[in-house]
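Inspection log for the structure reproduced underneath, given as C-alpha cells.
One protein chain is absent from this view; the other protein chains keep their places.
Showing chain A:
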Amino acid sequence: MTLPQDFWQGFRAGLPFLLVILPFGIVFGVVATEAGLNLSQTMGFSVFVIAGAAQFVAIQLMVENAPILIILATSLAVNLRMAMYSASLAPHLGPVPWWKRAVVAYFMVDQAYAASILKYEDSPQMPPRAKLAYYMGVITPVCPMWYVATYGGAVLGDVIPADLPIDFAVPITFLALIVPMLRSAAHVVAAVVSITGVLVFSFVPFNLGLLLAALLAMVAGAEVERRITKRNAG
C-alpha cells in the first residue's frame, strides 16, 4: 500500500460528506449574514472555528445578546467532543511529527474523525504515515468545501427577503443532526434532560440556563450509560 493510495482511499470516503457539508455551510453563511455579520466575520467563523454546530450556537447566542463569556463557554461546550476525538486518534497518529499533528488538529471535524477511526480500527496494521495520508484524504473534499459553502451562503443571505422564516434553518439543520444521534436510551435521556433543563432554567440570567441544562444532560446521559453497562455486565 503506497501513500497516494491511502490518500485517495480517504478522499473517496470523504466525498459523500459533501451532501451534509454543503447545505450546512450554506445555511451557516445565510444565518450569520442575516444575524448581521459581515462577509469577513462570517468567513472568519468557518475558517478559524471550523465546527458547524458550535458556530451556530455562537451566532444564536450573539443574536440573543448573551455576554461574551457565556457565548464562548456554551459554544466550547459543544466542541468538548473534539477532546474525545483527539484522545481517540492519539494512539494512531501520535507517532507522526509534531507539526503534522498540529495540522491534523486544525482539520479535526466530525466527518474526518468518524471516517478515519473506522478505517484505523479496521486496518490496525497500517503504518502511522499511511493513517495520516488517509486522514488528509478524508478532509480534502470536506474542509475546503466548508469554506466555499459558507461563502455561497453569505452572498445568498444578502439577497434573501427579510420576511422569510430563515431563522428556522438552524432548528431544522440541528434536528437533522440530533435525531440520528438518539441511538441509545442514554442519548434519549440526555436530550430530554437538555430540553427540560433549558425550559426550567429559562429564568436564569445571562443565557446561563443552556449551559446548566447541558451539564446536567451530560451527567444524566453518562449515568444512564453506566447503569445499563453495569446491569448488562452483572
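FYI, contacts are C-beta pairs under 8 Å (C-beta built on N, C-alpha and C of every residue); 3 or more make two chains touch, one makes a residue touch a chain; residues count from 1.
To be clear about the criterion, contacts and distances are computed from a predicted model.
Undergrad: Of the options "AzlD domain-containing protein", "GTP-binding protein", "NADH dehydrogenase subunit E" or "PepSY domain-containing protein", which is the UniProt protein name for the chain that has been left out of view?
TA: From the choices "AzlD domain-containing protein", "GTP-binding protein", "NADH dehydrogenase subunit E" or "PepSY domain-containing protein", the unshown chain carries the UniProt name "AzlD domain-containing protein".
Undergrad: Just to verify: which one of A:4, A:144 or A:171 makes contact with the chain not shown?
TA: Among A:4, A:144 or A:171, only A:171 touches the chain that is not shown.
Undergrad: Using the touch definition from the top, which of A:94, A:124 or A:205 touches the missing chain?
TA: A:94
Undergrad: Can you list where chain A touches the absent chain?
TA: Within chain A, the residues touching the omitted chain are 19-20, 23-24, 27, 35-38, 41, 44-45, 48-51, 53-55, 57-58, 60, 62-65, 68, 71-72, 74-87, 89-91, 93-95, 98, 101-102, 104-106, 108, 164-165, 167-182, 186-187, 190-195, 197-199, 202, 210, 213-222, 225-226.
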